[in-house]
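Dumping the structure here so I can ask a few things about it.
Missing here: one protein chain of the complex. Every other protein chain is in place.
To keep things simple, chains are lettered A, B and C as they appear, and every chain counts its residues starting from 1.
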Amino acid sequence: MSTDAVPSQPAPPALAVSGLTVRCPGADGMVPIAEEIFLTIAPGEAVAVVGESGSGKSVTARAILNLLPHGLESEGTVEFAGESAGRRPRGRRGARIAMVMQDPFTTLNPLHRIRDIVCETLRTPDGKRLGRRERRREAVRRLAEVGIADPAVADAYPFELSGGMRQRVGIAAAIAEEPLVLIADEPTTALDQTTQSEILALLDRLRETRRMALLLITHDLRVAAGVCGRVYVMYAGQVIEELPADRLLTAARHPYTARLAAADPPLDRRLQALPPIPGSVPAPGGRPHGCRFAPRCGWATSACTSDPVTLSDLGTGHQVRCARVGESLDLTHTRDLAEVTPGPAPTGEPIIVLREVTKRYGHKLAVDGVDFEVHAGESVGIVGESGSGKTSVARMMVGLEPVTSGSLEVRGIDVTSSKVGRDGWATVRSTVQMAFQDPSSTLNPARTVGGTITETLRLTDVPDRKARAAELLQMVGLDAGYANLRPKQLSGGERQRVAIARALARDPRVLLCDEVVSALDVSVQAHVLNLLNDLRRTLGISLVFITHDLAVVRQIADRVYVMKSGKVVEHGLAGDVLSRPRHPYTQSLIASIPAHA
Amino acid sequence: MADRPVTLSRHTWRTLRARRRQTPLLVVAASCVLVAAAVLMIFPGVAPHDPDLIDGAVAFQSPGSQYWLGTDNLGRDVFSRIVAGTRTGLLGPLILAIGTTLLATLVAVVAGYLGGHVDALTGRVIDVLYAVPPMVVAIVVVGITGGGWWIALAVLLVFGLPINIRLLRSAVIVRARLPYIEAARTSGFSGTRIMVFHLLPTIAAFLVAVFFLTFTYGIVDLSALSFLGLGVPPGASDWGRMIAENRAYLFQNAWATIGPTIAVVLVAVSANVVGDWIYSRYESRGRTR
Amino acid sequence: MRTRDGSIRRGRVGIGMITALVLLTTACAGGGTGASSGPLTSVNMLTTVLPPVLDPRQSSSLASGSLLIALEPLVRYDNGGFKPLLASAIDAPDPTTYVLTIRDGIKFWDGSPFTAEDAAFSIGLHTGADSESINAALFAQVKSVEVTGDDKVTVSLSAPAPQFTAGLAQIGMVSKAFYDKNGKGVGTQDVLNLGTGPYEFATFTPTREVTLKANPGYWGQDGPAVQTLKLGVIGDDAARMNALQSGEYDGMLGVPLPQVASIGRLPGMRMADSADLSVYKFNLNVETKPWDDIRLRRAFQLAVNREAILQGALGGNAELAPTIVPAPVMAGLSGEEAMRAAYTKLGADIVFDLDAARREMAQSSSPDGVSAEVLVTGSDPTLALIVQTAAQDLAKIGIKLTVREVDDQTYYSAVYFGHKTEGVSIDMFSGSAPDASNLPLYVISGANAVTTGGSGTNISDYVNPEVDALLDDSQKLAVDDPRRGAKLIEALTLAQADVPYVPIAFPKVFIAGREGLDTTSLDTFWWMTQWPQALVKA
Partner (left out) sequence: MASGPGKGVSRTARGSAGPNPAGPALRFLVGRLLGGAAVLLVVSFALFALIYAAPGGAEQALAGPYASAEQRQAIRETYHLDDPLLTQYGHYLRSLATLDFGASFLMREPVTVSLARAAMVTLPLLLSAWGLAMIGGIALGLLAATRRGGAVDRWVSSTVVVAASTPMFATAILLTWLFGVKLGWLPTVGSGQGGIDTLRHLVLPAVAMGTVLLASATRVTRSAVMDVLDSDHVTFARSRGISSRRILGNDVLRNAAVPIVTQAGGLLIALTGGLVVVESVFAFDGIGSLLTQAIGARDVPVIQAVTLALAAAIVLINLAVDLAIFGLDPRVRRGRGRG
């Protein structure tokens, strides 16, 4: 990736933010979410702000544009190319600074055609809005610049385009008035791997051709390192480190940044265990006095917790907010983590066997003739982009979706045949259980955590359900106290663990995980992946792991199936498939993952 | 099935914004009114006079120490009749609200969860009932059959169902597809168990909303019906009927009409206010984000 | 029908105009518009009922107030007697034949002459078993109606009917040619009707409003007294009050009893009252258990406090009723002293004595009390008030009455036609002709009981051969023979002893009018007279 040379003469920074604090109404009075944020971007430079959810990075972006939602207040100075934005920056928005938002499916006005969205802000020299024909012509030109060659798209409606297309339209609309700074708030999180790399490449190209400053907000370190020159790392509402991008994954000096980088699963090898970060991000209002990361930091000392820590400059554009910055802490980095040598694939008897299974929704063929097996004690990964049919395969295995044709046997019982009686389903249920993707809706909001698990235990003949529930919670690393909490009081990671505990309540032979970690922060993801590996070892259950993230599947699966548009294009040992892919699609998938150290 | 990966929970600070909403004064006042009305309903004996005592000699007394709101055309004490009127004023709407909530929930949960032809059939039936305004049907049915109070209630109940079923059904359909319900299905729970113990608790807020909305419309519609002389027997101390009977004597004793009107409005407003407040407090529990 | 969008836009424009208008009207003087008291060119009067169709067959008693001033009858009622109008003379050679001489030179509004054929046709509308006319009962005895000469019509009856002349005074004469031309459409909003009267029909909204305009070419001498006349019906009490107060209407013919006090107190409104040929009464059906027991009926009669009902429910706007025929009407026939002696005796028999009532109750077939549901109709709120007042006293002796309000149809079908009540009913029965025999023939004549296949007006199904005999004898006597009155009084006294009903009161008829309108000369049969002349004469 091109790292940008420092601009020759010290032109005023395209964007300079200092002392920016955002408060939101909390229980008693206004509670700060982000404090004393500072950042500068030179024209044409790409800078990233990285942080996990709850770090305040997204609200900072909104504060810069003064687009805070109802009820939030902000203070501090924001300057575009030297002049202060002041309280009413409306004049600046669009012309000087613009934004691309995260979820392409809700960013565009559903009732407007694409050409009207793109050219809405354009004016003729004498200030009038463009006529219909000029709007259409201008839209086609601008869409071409963001990589949409087909002129028909200009007349289409947003709901007729794919996620990637809509994001391109969003970008075209945002840069319509040649802004100095473009803020991209998690622009690719909602997209597939291949589309993600295309959009990032597009943003990079636009930055160069238009000498536009790019501020990329993301939770993905690899994306940040791959696209930007400098990175600000935020944690619990504070900037804790600023460093050049190439040092992010290898030479971070703040413990949190190092552990965060390490927790990111590598693609090329499988680690014994991913180094997790214990505990969870402190919520605004409940933040510790001293260094905010102290409670979770392995190297914390009394100095860290006594008084607030200030930034110290290490030169070459590298600043750290850590009390022990002087000492050289032995921060382990990804490259020196112990690798596990992949043992031979365990050869237990097959539990779930799929032969020529197809699944049709109306006129759309989701799954087209898939063969698949899961053996006892084995961990199988299914990888594919959205729309590849991997989730449909999972749902058929667990009986949530009927099979259109082909055979699907679970411990000898063919679920496709009509005469699967009550006890037939009972054995299927006790053989395979499922954990779901969205942490916020995987648990019943009206029930306590303990209630959910004891309710599921009702189907087993466990004598003392409460004790068994506590035991299950222990098994997934949560203490018994969690039993009487409500799902709303839990973090995303904790909710997924409870979901796994619920699945284990039926002590199944196979645990089916459908994108279980894709909605979690990297550090939390590490926890859950380690938990799943431990459960495999201790309980001897087999895993079916469905994900779109190749690096994650590398860490958990023995064998891997790669699916595209309803077909299995390649399958084999994880090591072979991921390091020496034979099918061109697998190769392009692997290539689209941003390079890393 | 487009299984696009779910985005990170977008703005965690939004969940912080649920400020601790202190109960506003208006809601406290409204609940006092409702409690007072309920007490009067249970102990009508509290009223200063016998509401049905007819005494021609004291007809049309204006409000004074003995008769707080004066007397009506037959010399009955207006205040006592308003107190006695709480029976039909509150009981009717209460029965209507409970009946509608139970029936609408039953139909909505079953149709919403099972889907398929059951849902399609319910949809058709709702379209039929939806096409006929409840008040017109009530007037025609009660008018023709000379039916009493119970028939009026039954008609309003049946024709009040469609709107509420639609409201609950859309809430159920959304929740029936969420992971925690699918998890219950994969765990092997029976359909009924899922509907009652898993689905129902999450739409509790909507049940409250339906209950209070029907209660308020019950007050308004039932008093309108008795205003037209349908439902409650003549001479009964029912607010709607009192308003209808005493409107002709607006000049002798205006309070005989204004009194019950204020009673109807007060109870209806209080029910509305309390209903909205409970709904907003409850609603956050049902939501997943 | 306007398109939806069109109407929305116009609706929005409409709203704009209304608000502008409201501001405009506040500028000019508020209050009513028609209250100018110059020479009376137009009179708007409220009334209680109007016909659904401007056709004599569908209009009886009060509703005919709007018809008889346009479709003139053969003879005009004139305080007690009948003076010839379209018929110059009526001769009755024998009790069962009447010969009518049609006056010549009478023209319809369109100039066509009024002939004997028209007269015969007009009477014929109301005769015959299959007649659809609401007044058929008055001509039940008519066997045939023929034209016997270019200005003569002979009517032959199957039995003597002293009320025949009173019947003639109630039906308007119409044009046979007009009816043949318009058939079923006669009397509807677009067709209206053709008559000879001083006023012509202008506009008509069924049962709601009739406007008439003066007929310049009227054949007779007392021609139209005002240019335009409007008769309106307003069902809602408060709306009626507002209409009178805001001056949209100049008065009301037949003010409902509950509103007599408040309308009377309206500024500039004068009220006159006169005795009405109708009676509020409780009916006790002698065929329905347990009311077939005379002692129970007597207990009921003793426990009804008629004085309290008169003060409370009727607001003093009525007179105590010793029997079912009002005193002045009976006096007109049987002479003052005979009526007074009989009425004081009848009145003395009906006394309010709870102890006596309890004694009767003890010896009756159901000593430990009885309960009954009494139906009332919303169109006469006084019925409900009477039953509520009476129920309070009756409860003291164990008779529990509950009230149920039903719509007119259910009430008529249960009380009058089918007699499907629980034995006790309340009604206000009005006579259909200004003759003393009218009420007794309907109420106590065995022929009108449902059990004998009659019309059902004998609500208590009271069949007493002696009473029937007396009534038949009275029919055979001449119209103004005092002995006819004596027989009627004897029949009423006999019937009263068996308590088939408990007469309560004769309501008064109240007529209200602004200054400049003389309401004193109008009585309960205003609708058979030239009431506009009487109103405007002052």
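We adopt the following convention: a contact is a pair of C-beta atoms (placed from the backbone, for glycine too) under 8 Å apart; a residue touches a chain by one contact, two chains touch by 3 or more.
As the structure is a computational prediction, the values presented were derived from the model and not from experiment.
The undisplayed chain touches these shown chains across the complete complex, A, B, C. Residue-wise, the contact with the chain that is not shown comes from C:432, picked out of C:66, C:122 or C:432. The chain not shown here is touched by just one of A:20, A:148, A:408 or A:490, and that residue is A:148. Among the residues C:159, C:239 or C:362, only C:239 touches the chain that is left out of the figure.
Checked against the full complex, the one of C:71, C:100, C:134 or C:444 touching the unshown chain is C:134. Although one chain is not drawn, the whole complex shows that of C:117, C:151, C:287 or C:407 it is C:407 that touches it. Residue positions on subunit C in contact with the hidden chain: 4, 7-8, 11-12, 14-15, 17-18, 21-22, 25-26, 30-31, 52-53, 55, 58, 60, 129-132, 134, 136-138, 140, 184-185, 187-190, 205-209, 232, 234-236, 238-240, 242-243, 245-246, 248, 407-410, 412-414, 416-418, 420, 432, 442, 453-457, in rising order. With the whole complex as reference, residues 26, 124, 127-128, 130-136, 139-141, 143-146, 163, 216, 219-221, 223-224, 227-228, 240, 243, 247, 250, 257, 261, 264-265, 268-269, 271-273, 276 of subunit B touch the missing chain.
Where subunit A meets the omitted chain, the residues involved are 65, 67, 69-71, 90-95, 98-99, 101, 103, 106-112, 120-121, 147-150, 152-153, 156-157, 159-165, 168, 170, 173-174, 176-177, 195, 197-198, 201-202, 205.
By definition in this document, only the chains that are shown with their structure count from here on.
Separation between the centroids of subunit B and subunit C, computed from CA atoms only, is 45 Å. Separating the centre of subunit A from that of subunit C, both taken as means of CA atoms, is a distance of 88 Å. Across the assembly, subunit B contributes no residue that touches 2 or more other chains.
Under the contact definition stated at the top, not a single residue of subunit A touches 2 or more other chains. Subunit A contributes residues 24-27, 31, 33, 53-54, 56, 58-59, 69, 71-72, 102-103, 163, 186, 189-190, 219, 283-285, 361, 366, 386-387, 390-392, 398-400, 425-426, 429, 433-434, 436-447, 452, 455-456, 459, 488, 492, 499, 502-503, 505-506, 515, 518-519, 521, 548 to its touches with subunit B in the complex.
Interface residues of subunit B, counted against subunit A in their complex, comprise 1-17, 19-20, 178-180, 182-189, 197-198, 201-202, 204, 285-289. Contacts from subunit B toward subunit C in the complex involve residues 52-57, 59, 73-75, 143-144, 146, 148, 229, 233-235, 245, 247-252.
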